[in-house]
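All protein chains but one are shown in place.
Chain nomenclature is as follows: A and B, assigned in order of appearance, with residue numbering initiated at 1 for each chain independently.
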Amino acid sequence: MATTGQEEFTLDTAAELAAESGAKEIQGRSPWVLAGRRLRRNYVALSFLGVFLLVVVCCLLAPVYSAHVSGLGQNDQFSGTIVSNGKTIHVISQGGTKIVNGQPQIVFGGVPIGPQWGAAGGKYILGADELGRDVGTRLLYGGLNSLYIGVTSAAICTFLSVILALLAGYFGGVVDWIISRFFDLIWAFPVVLLGIALGTALSVNGFHHFGINLSGSSLWITIGVISFVFIPYIGRPLRGQVLALRNREFVEAATAQGASSVRIMFTELLPNVASSVLVLFTLIIANAILTEVGLSYLGAGVRLPNPSWGTMIEEGSTRLSTAPQISLYAGIAIAITVLSINVFGDGLRDALDPRAKIRIEHG
Amino acid sequence: MRTKRGRFVAIAAVVATGLALVVSACGGGGGGGGGGSNPTTSSSTAGKTFPVLKAVWGTTDYMDPGLSYRLESWQLFQDTYLGLVVKARVSCLTDNCTKILPGLATTTGTVTNGGKEYKFTLRKGLKYSNGETIKASDFKNTIIRDFNMNSPGIGFFSNIVGVDSCENNPTKCSDISGIVTNDAAGTVDIKLKSPESDFLYVLSIPFTSVVPSSTPKKDTENPPPPGNGPYYIASYNPSKSFVMKRNPNWTKGEIPGIPDGNPDKIVATMTSDQAQSAQLVASGQYDYDENILPTDQLAHYKNKYSSQIKFWTTPSTYYFFMNWRLPPFSNLKARQAVNYAIDRNQLVNLRGGLGVPTYNFLPPSYPQYKKISPTPYPYNLNKAKQLVKQSGMQGQKVTVYTISDVAVDLSTGEYLQGQLNKIGFKASLKPLASANYFTIVGNQATKAQIGFTDWFEDYPYPSDWFNILQNGENITQVHNNNYGNVDVKSINKQIDTLDHQPPSNALSPSTNAKWAEIDRTLMVKYASTAPYLNGILTSFFSSRMDPACDIFTDGQDDAAQFCLK
Partner (left out) sequence: MGAYIIRRIFGMLLVLLAVSFIVYLIFIVIPGGDPAQRIAGKVATPQNVAAIKHRLGLDQSFIVQWYDLVKSLFTAKLVSYYDGTNVVNQIKQGLPATFSLAIGAGIIWMGFGILVGTISAVTAGRFSDRVITAFALIGISMPVAWLGLILRYFLAGEGGAVSWFPDGGYVAFTSNPAQWFYHLLLPWFTLAVLFIGFYGRVLRSNILDTINEDFVRTAKAKGLSTRRILVKHVLRASLIPIVTLFGLDFASVLGGGAIITESVYNLHGVGWYAWQSIGTQDLPPLMGVTLFGAMFIVVFTLLVDLAYAYLDPRIRLT
């Protein structure tokens, strides 16, 4: 196909599918079914969804790995010896200082062992960190935290943005003006800067307003911060869509039938933007995970000793030359996870709402 | 003073009481052997001058002798701000580096009235780097300025007659009746409420270094107050850089024992990034790295630049405080359990090997030090678990306080938290920024149960350790230095008695033994704290420098004496 000059530039999945299957066959089907059909043909997107699910499953199996493979919990320190390849070795290299004639004689120590892969019978497969904790175990538990933060904050953010966008788009006028200015306002802050500002301010004494009590080290502070900073990133495009739908006949019809505002917003407007919401939600997960890394790296995210991929990168940053495993694998895990979400999100977008776009910024 | 890397200032409050210590008669404490002969460092370094020393320096809190309480600046102050008396600028390895010598004054003071009155006479014709003449009244105004600025050093002056009104309202302090000066005769007369064993040492630390009376009573930032030593700080850009130049009004050999210095100028960039500063010296862009080498790359640097690196043991102790007033550490067995539960070798490993495990509170460089033997708390988790069980504190919630922005301190806190969990507590971690860590921990309202702390000596007498850090009489509500609220009535009394001895006894073998016994009793019988190591510092030079010139004076190395190969 694509023989004419005009089509030379296109890579429009929908058009391709329509051309392949013939327009008649599609008629009368719900858009969701159509999208599902398009997505099913996008093997790349599907296989990356598989990768993402695999990562999730692996992280969920962290307790199993901890109990049956590494034998160490996520925060368990160990500084003894293990047997690897038949040899007994210290998990942390032993050093110390002797004073000889007033002069210190130093043996350097404190270097954790690197990846043992299978040599130590499942122990320290990815090596140890400076406290003798198992990097593999922490990577899985850290992933659990990072994914949890990513998905939860994306969900909260999406939920809030949808409500705000519906209110703004449906009521218009003053409500729209206020909500739009609110979006503009948050939009005006650099994401990471706003994130660390909130994260640091909240870490001082925790959050104790509106009946919510969070300690400064709570995971929910990070989640709250990330969900807050991304609100306009979903809210702005959605508001536009709702605004456009507001004057369509089906909304007017519902109004004429005496449907309540809430009813119209949730049964008439929401289903029509649902596909965009789904796409934006997916893409925000990827951004939320990366933002968690940024915040934790800068010291305004997940609090120690609990692992997350971001704190692992931060913890390992001063030990790259002797124990690169601490940062290295966490980074690879993030890249794989985020990449799989992005590729799947792309596929989802092509299938559902090719125009949905999201600005990303986490430098 | 506390900590090499921690960004903090200790309030060395309440150094009260004590006896006059006739240093000239007894010699100081400290690591070095006798020495004692008049050190003529200036002649030994003659002819080694060079135009400029480019250094990478750790960031400091202030560049003002009245305000700063960090090693980074005190290291510079020994060449820029002198007091009436000074510590000898000689190596602790070969000489008596804790000996007190006359500084701006002609002698180390005439002591009368049973150790309650000190009389000094200023040397003639001394000038500050800005050309002003050094006057006797400047000394008094320096102390008043300290009060006016709420200097962390004002606690050292509490034994001077007439300071009470200043202590009650420091910013309004305008006169101290116990200090009488005469500009014409150049005399300074200090009256004490009671004899004080460490008073000459107090007069040797930067808080008493004399600055002009006209110096503003606030942090002047740039430029810092004019100097009166062989150098002065010509410019200072906080956290970024400083330039130190020769004092134009310093005549060679002006004060015997204070070397004139080799570099004509010291230009320094300031950073607290250890990797960065080591790299700048390794690449030859700078000559001297004041920061400690990065833990991670110690072996690498030592292999590659072995002849350019020096290691120094410092009179310092790193320890965990345990709060006697709060469960679970109100219980002796719980405190003993912590001592058994920490593997001191592992804590040394965390610092890359830069440390010597210890069970004593006093560092080994003190003549009053006596190694506690047999080892009181060999690493034994089972024993620790048993003790926790016996204490009935099993399952108690414990919050471990530590510093968040120094990687090693954070790991240390994480280590302790992990070990406490292993022996039956429910421990969580509370990392705090070093900027206000000690303020928060030192506030009784915080109710800090256990946490990281360290201590670097201000001057070499055990009262700097036991009286400030473990005397229950000195516990305060805020700015407490005795974080564990250690309070043993009999020990408090002994500390007081040792400070109230006849002067000739201050460093006698029997007094030394008594200090050692206090150390032993507190650590073994009461497990008052959990000391774990004495710190090691590093000095890293570029290949054009001769590390042999680098001598370690009391607690710090002296940049003025560095020389080229």
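Before moving on, here are some points about what is shown:
The criterion applied here is as follows: contacts are C-beta pairs under 8 Å (C-beta built on N, C-alpha and C of every residue); 3 or more make two chains touch, one makes a residue touch a chain.
Keep in mind that this is a model prediction, so the values were computed, not measured.
The chain omitted from view is touched by exactly one of B:E132, B:D273, B:E473 or B:D546, namely B:D273.
When the full complex is taken into account, the listed residue touching the unshown chain is B:S239, out of B:T94, B:T110, B:S177 or B:S239. Shown as candidates are B:Q75, B:S91 or B:S404; the residue that touches the absent chain is B:S404.
Considering A:A119, A:L219, A:L243 or A:L320, the position touching the chain not shown turns out to be A:L320 (whole complex).
Residues of chain A that touch the chain left out of the display are 2, 5-6, 8-12, 181, 184-185, 187-194, 196-209, 286, 290, 293-294, 297-300, 309-310, 313-314, 317, 320-321, 324, 327-328, 330-331, 334-335, 338-339, 342-343, 346, 354-355, 357, 359-363. Although one chain is not drawn, its touching partners on chain B can still be listed: residues 7-9, 11, 61, 150-152, 170-171, 219, 221, 238-240, 271, 273, 275-276, 278-280, 282, 297, 300-301, 404-405, 432-436, 439, 478-479.
Convention: only the chains that are shown with their structure count from here on.
By the touch criterion given at the top, residues 75-77, 79, 92-99, 102-104, 106-111, 130-131, 217, 299, 303-305, 318-323 of chain A touch chain B in their complex. By the touch criterion given at the top, residues 31, 92-93, 275, 294-300, 302, 311-313, 343, 345-346, 348-357, 364, 404-405, 407, 410-411, 414-415, 417-419, 421, 428-431, 536 of chain B touch chain A in their complex.
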